[in-house]
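In this view, the complex is presented without one of its protein chains, the others remaining in place.
This part shows chain A:
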Amino acid sequence: MSEHSVPLERQKWMYETMVKIRHYEETMVQVYTEGKTPVFNIGAGTVPGEMHLASGQEPAAVGICAHLTPEDTVTAPHRPHHIAIAKGVHLDRMTAEIFGKVSGLGKGKGGHMHLFDPGVKFSCSGIVGAGIPQAAGAALACKMKKQNQVAVAFAGEGAANSGAFHEALNLAALWKLPLILVIEDNRYGISVPKEVSTAVKSNAVRGSAYDIPGYHVEENDPLEMYRVSEEAVDRARKGKGPCLIEIETYRLLGHFQGDPELYREKDEVAGLKEKDPIMRLRQHLLNQGVQSNVLDTMETRVRQAVDQAYDFARDSEYPDAEAALEDVFAPSIQ
């Protein structure tokens, strides 16, 4: 853990949010399995379709979202839940969307990879790298409107090899946009390890190609992520332009639920679990004198919020089939 002091209240918020995310994802593991046993069928069950979960990747999301307001924009990739929760997306409606219910963020049209909550300026996409230029555009809008909001794009390490990454970073640097690009390096683009896909060891060095700072956060450390993000967000708000942060994070589950994971050893995941960032932050809080019952109360509270969101989703109705034909176009301007 970083020695740099992070305000205790922020540490607690990060801990609470990480626990919330983890409970959300672990609950989803169970819910997603409903109707998919004994034979796994991706299109069956309570929640069908692909499901990309983020257990282990909480530090990236909470470390930077701790510095953001609902007015700051965040774009996320196909693995979006941790980021959405840290950004404060409406949990009930997000869950209902994942269940395909009419009370969902997109009335059931979007699903888990396509969550939009304009109330907190959050969106995500199932196309790798696609959110990066869009976040640059949000940053451009902030600049044009002379507001001091920032935009944060999250992407996996695999996205750093896409054209969108390089084009957007050049634009953001050229136009000095308040953009922070967070690369979550979970080591794998589906099955392909970073060393097989990427010419550089750390994507942080790619900042130098566009003459912007590149930060590297080791060991999935939420406090270090917080510290680095503080500097990055502060620079952006002050008009000093974009930067890039790469965090070494952990993917405790498969690329998607049902992934046979034949490309990595079982020990690897066991090793990652031993270094669980939630466990480490909990210990760090205890070491600072926070009472364990305080943490327990926190945990209970966020677990209840998550459970409530799942209940809300379950109890909601499916959309009427004919609604499939609506929402292609906005109503014409009156």
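Methods note: contacts are C-beta pairs under 8 Å (C-beta built on N, C-alpha and C of every residue); 3 or more make two chains touch, one makes a residue touch a chain; residues count from 1.
By our rule, contacts and distances are computed from a predicted model.
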Of the options "Pyruvate dehydrogenase E1 component beta subunit", "Carbon-phosphorus lyase complex subunit PhnI", "Phosphatidate cytidylyltransferase" or "Thiol reductant ABC exporter subunit CydC", which is the UniProt protein name for the chain that has been left out of view? "Pyruvate dehydrogenase E1 component beta subunit"
I'm checking contacts with the chain that's been left out. Which of A:Ser55, A:Thr75, A:Thr95 or A:Asn161 qualifies? A:Asn161
Have a look at A:Met113, A:Ala136 or A:Leu272 and name the one touching the chain we're not showing. A:Met113
Absent chain, residues of chain A that touch it: 39-44, 48-50, 97, 100-101, 106, 108-114, 125-130, 158-159, 161-164, 189-192, 196-198, 258, 262-263, 318-325, 328
